[in-house]
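Our next item is chain A:
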Amino acid sequence: MRGYEVLFAGNNFLRLLGGLWVTIRISLISIGISLVLGVLLGAAMTVRNRAVRAICKIYLEVVRIMPQLVWLFIVFFGITRSTGINLSGEAAAMIVFTIWGTAEMGDLVRGAFISIPKHQYESGLALGLGKAQLYGYVIIPQTIRRLTPNIINLSTRMIKTTALVSLIGVTEVLKVGKQIIDANRYDAPDAALWVYAAIFFMYFIICFPLSVFSKKLSDKFR
Partner candidate 1 sequence: MNEDIVIEVKGLKKVFGENVIINGIDLTVRKGETVVLIGPSGCGKSTLLRCLNGLEPIQGGSVFLHGEPVEYGKRSLNKIRQKIGMVFQDYGLFPHMTVLDNVMLAPLKVQKRPKDEVKTEAMALLERVGLGDKAKSYPSQLSGGQQQRAAIVRSLVVNPDIMLLDEITAALDPEMVHEVLNVVLDLAKNGSTMIIVTHEMAFAEAVADRVILMDGGVIVEENPPQKFFHDADTERAKKFLSTFSYSK
Partner candidate 2 sequence: MDRSFINKYYPLYIESAVLTVTIGCMGIILSVIIGMLCALCRYYKIPILNAIAAAYTELSRNTPLIVQLFFLFFGLPKAGIVLSPEVCGTVGLAFLGGGYMSESFLSGLVSVKKTHLEAAASLGLNELQTMTNVVFPQAASVSAPAVCANVIFLLKETSVFSAVSLADLMYTAKDLIGMYYSTTEALTMLVIAYLIMILPVSIVFTLLERRMHRAGI
């Protein structure tokens, strides 16, 4: 059997897609939760209270300074050790990606809020809008326009980063790929080339359209 035939032999391709779905699912859930928590964090980062802002900033920097893989190790191995709770790789991944996603999302939300020029608030108020109206009609719509491309970018980053979960034992697309390669070790010795190339393009097919879409949006909203 030739290497590329392995890809489509039996249900191999479906299995790969299934493995991909594992990481995508982790990303989607983490992105969803991060979105909600990130908006709250972003709002907290713009309050007047210095202590609140400082705490948020510290949270952001602490999360950012470590590679995500180190966080995965800390949560996956560390929590198991210190609490005795046996965390599954998937659960650990979701915890890590939510904590990280929230931090990044919060920073984006803060950035979007402070990027609204002061005169937008002032001209809104000058028109006689109430505070709720000011935010509802003027500030929040503009914030969302600025935010959307960045949120999409962050999502592609998170999708790419979830590929790391194979290193804490989650059976995702890379692991499935390895299983397929091992199973066909004698029939198709060059399967690895095709399988990993296929996985490479799977990620590309997911992330590239998102990047293009985000770029289109940010050009349009500029």
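Candidate selection criterion: all candidates are chains of the complex that A comes from, given by their letters.
Everything that follows uses one rule, which is that a contact is a pair of C-beta atoms (placed from the backbone, for glycine too) under 8 Å apart; a residue touches a chain by one contact, two chains touch by 3 or more; residues count from 1.
Values in this document were obtained by computation on a predicted structure and should not be read as measured data.
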item	value
Chain A in this complex - touching candidate among 1 or 2	2
Parts of chain A lying in touch with candidate 2, wherever the complex brings them together	3, 65-70, 73-74, 77-78, 80-82, 156, 160-161, 163-164, 166-167, 174, 177, 181, 189-197, 199-200, 203-204, 207-208, 211
